[in-house]
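Only a single protein chain was left out; the remaining protein chains are all shown in position.
What follows is chain A.
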């Protein structure tokens, strides 16, 4: 017994000195501290500094635990806000607004279809189907606008854009009804639009192209910026909280270990079970909460980058392709403006998939023909050698943009279908240029293998159901993973840290009781 005691006292002899010894290590101070130490060893239970030391160490541990608790609450709250905004608030709203753009462009495409087939009501998918699709899109557009109207209540600029869209849409509806009625009355053959029908339709189409579509697009961009800023803010907060929680946890564990050692030396106790429990609990809690917050940051990132960003880009690409589909009909409807429509088709095509054409010095903007060659080459390279040479634009940028399983195959399928769509457009234009307008119209609206509408539908399906579905799933999964465990941790984290703090208090109090 005496050997143990003497060993313990000699161990204690070095402890405080290394702790409290003055940096210059002057002989006077060290002599004084040795004297104090001897006194304290002789009358350990009377020393006031022991109580203070006990208070400081347990106080540090408790403060660090409270810090851990507070940080975890901050981190969890930010994670909850982020997951909620991106998963259920602004995120789906952006996609909804992007779908508004699609609904509008498809409405316009259906009207162009109805007018281009004229009195041949059964041509292609037929007039009835086009009218039905139009009504369906009109309802979708209305619903999206009503929702947008509620969401933009606190932003007067956005609110006004929504109002202008609602008004514009009503005007568009009137104009298209008038154009369809006039066309019906004229009972004209495919492609041979009477002047007054064309004028009315041009007015509707211009309203759509110059006012409605840009506003709908800008609205989606505006919402997108809300998602971006929310994501950046929340992601940073969650990461910072994870780090701060780890630091607080480490400080708490260090203080608890130090306290344990201190008690063992000063009070000659082996181990305090309360402290052991508190130390182990704190270590587990720290690893748990920091790890959980880090994984929340990852889920937010995955929802944003693998899910949201891609879904939005693909929705934009789909809407633009639909505008292009309508421009194909307009190209046939309005020979006077054929050059403008063709140019717009090229520019929209480049926004969807951009490939290098024209002169580098700006001497040439490139032609549709060059575009198709360059596109076919780029997609073939991707197909054969898996190299993304110079595909850019909304879909081009998606190549290699995600490591999701199945993404590479799905984007390649979309691009192959897009190339096929471009070839079918080439066939259609060649017919029209030879003067075979009727043949070109028949080809454009037919949904049989290889023909215009078929090619468009194939592309649209690969885009909307294949690739978009994949990223939508990734988005939903990431949000679900981000939500799971959030509530449990939010309840557990304060409860556990308070319990741990209670253990420390209990351990310290039972020692301090010896002073009373």
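We take it that a contact is a pair of C-beta atoms (placed from the backbone, for glycine too) under 8 Å apart; a residue touches a chain by one contact, two chains touch by 3 or more; residues count from 1.
Here is the rule we use: contacts and distances are computed from a predicted model.
Of the names listed as "NADH-quinone oxidoreductase subunit N", "Nuclear transport factor 2 family protein", "Carbon-monoxide dehydrogenase large subunit" or "Glutamate ABC transporter substrate-binding protein", the one that matches the UniProt record for the absent chain is "Glutamate ABC transporter substrate-binding protein". In the complete assembly, the contact with the undisplayed chain comes from A:393, out of A:91, A:393 or A:482.
Annotation: of A:119, A:184 or A:211, A:211 touches the absent chain (contact as defined above).
Across the entire complex, the residue among A:327, A:354, A:425 or A:460 in touch with the chain not shown is A:354.
Interface residues of chain A with the unshown chain, by the touch rule above, are 70-71, 73-74, 77-78, 157, 160-161, 164, 210-211, 213-215, 217-218, 221-222, 224-225, 228-229, 236-237, 240-241, 243-244, 336-337, 339-340, 343-344, 347, 350, 354, 359-360, 362-367, 392-393.
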